[in-house]
Each structure stands twice: as C-alpha cells, then as structure tokens.
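I'd like to ask some things about the structure below.
Now for chain A:
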Amino acid sequence: MEAKKIFDILSGKFGGSIQQLQESTFPPSVVVGSDAIVEVCDFLKKAEGLDFLSLVCLSGVDLKEQGRMTVVYHLGSMKHGHMIAIKVELDRSSPHVRTVEKVWPVANWYEREAYDMFGIVFDGHSDLRRILMPEDWEGHPMRKDYVYPKRYHTWDV
Partner candidate 1 sequence: MAVADEKFMQVSMGPQHPSTHGVLRLLVRTDGEVLSSVKPYIGYLHRGLEKIAERVTYPQFTPFTDRLDYLASMNCNLAYAMTVERLLGIEIPRRAQVIRVIMAELNRISSHLIAFGSLSSDMGAFTPFLFGIREREAINDLFEMVCGARLTFNYIRIGGVSQDLPEGFTDRTKEFLDYFPAKIREYNDLLSYNSIFIKRLADIAVIRPEDAFDYGITGPNLRASGIRWDLRRAEPYLVYNELDFDVPVGRGEMGTTGDAWDRYMMRIYEMEQSAKIVGQCLGMLAPGDHTAKVPRVLKPPVGEAYVRAENPRGELGFYLISDGSTKPYRLKIRTPSFANLSIVPKLGKGVMIADLIAIIGSLDIILPEIDR
Partner candidate 2 sequence: MIGLIGHVTSSLAHAGPLVRLLVTVVIMLVSAMVVLAVALLYEGAATYAERKVAGDIQARIGPNRVGPYGLLQFVADGVKLLIKEDIIPFYADRWLFIGAPYIVFTASFAAFVPLSYSEHVSVADLNVGVLYVVAISSVVSMAILMGAWGSNNKWSLFGGMRAVAQIISYEIPIVLSLLAAVILPASLDMKDIIVYQSGGLGIFRWLVFNNPFTFLSFFVYFIAAIAEVNRTPFDIPEAESEIVAGYHTEYTGMRFAFFFMAEYGDMFVVSAIATTLFLGGWQVPIIGGLSMPVWLREVLEVAVFFAKVFLLIYVMMWIRWTLPRLRVDQLMDLCWKYLTPIAFFNLVGASVWVLLLHGRGVYDLVAGLLIH
Partner candidate 3 sequence: MAGYFKRMFSSIKSIMAGMRVTIGYGVNPKTEVTQQYPEVRREPFDRFRGKLFVDINICTGCTACARICPVDAIVLKTVRDENKKLRPVVFDIDNAKCIYCGLCVEACPVDNCLYFEKKYEFSSYSREGLVSHFGLGEPKSAEKGPEDDRKEAVK
C-alpha cells in the first residue's frame, strides 16, 4: 500500500497525533506524537489491509543539533509486502516513550538496546536493563556527546 494512503488512514483515525509524512526517506516515514505511539502501532498491526505484523527494526537516533532524539520503528508486512517507518520525536534531555513490547514482543530487546545505547526510557517496559554494555557501565555510548571513559574497573579502555 502507498505510504500516502497509510498516512491518510492513520490521520483519519488518530487525527493530530499523526504529525507528518516524510516521503523522501526510504521507506517513507510517518512522524507520530509520542503519546499515541502504542495505539498507532497496535492499529497498524491489526488493521485489515495494513497488517504490519512484524516490527522489522527499532532504532534510536540522536539528533543532537536539533535537540531531539528519535525512535524509528520500521514496520513490515509479510502479507502485503509493504514497509513503513514510524518516527517518534522525543525531548533529548529526558527521552521517554511508551513501550510497544505488548504489540510486538521482539520490541523488548530492541528497546533495551535503544535504552542501553541512547538512554531512551521506555515506560512500562517489563525488563529495562542494559543489553549489550555491562550492567554497571556509565553513560549511553551511542549519544553524540558521549565521552569515552578512561578506565573501566581495572582496565584502561
């Protein structure tokens, strides 16, 4: 299905929460307000004709220059073969967004990774721990303003 059409369906359903359609990206992305993300995702997964059954990828993006952080959800439908990206823009100083773990269980790990790397807090997540970095690591390494530590425990890094 065309991205424009998906955008229209979403706008009709969620109104103001659906903020913008970016057609220049590949796949086209829809910017969604952070409060409505779970409902939008749930709708996208279950709605007839959309069937975004799989969360292909979930990425955190640190847009330091713009003072924002973005969570990008790449959704795919194996039934219809279409893809779309959903973007949620968050405040960089305290990034909070609700978890979509209930919609796609795989989001559990993806969100843990985004938390680990960017410090994005996923509210309602069942097990929000670091996943790749050691549990006592300080800072979130993928942030653009991350300062490399000189030492970790007894090692020079």
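The criterion applied here is as follows: a contact is a pair of C-beta atoms (placed from the backbone, for glycine too) under 8 Å apart; a residue touches a chain by one contact, two chains touch by 3 or more; residues count from 1.
Basis for inclusion: all candidates are chains of the complex that A comes from, given by their letters.
These numbers were taken from a predicted model, which means no experiment stands behind them.
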Identity of the candidate that touches chain A (this complex; choices 1, 2 or 3): 1
For the chain A and candidate 1 complex, residues of the former touching the latter: 24-27, 29, 53-57, 59-62, 72, 74, 78, 81, 83, 85, 104-106, 108-109, 117, 130-134, 141-142
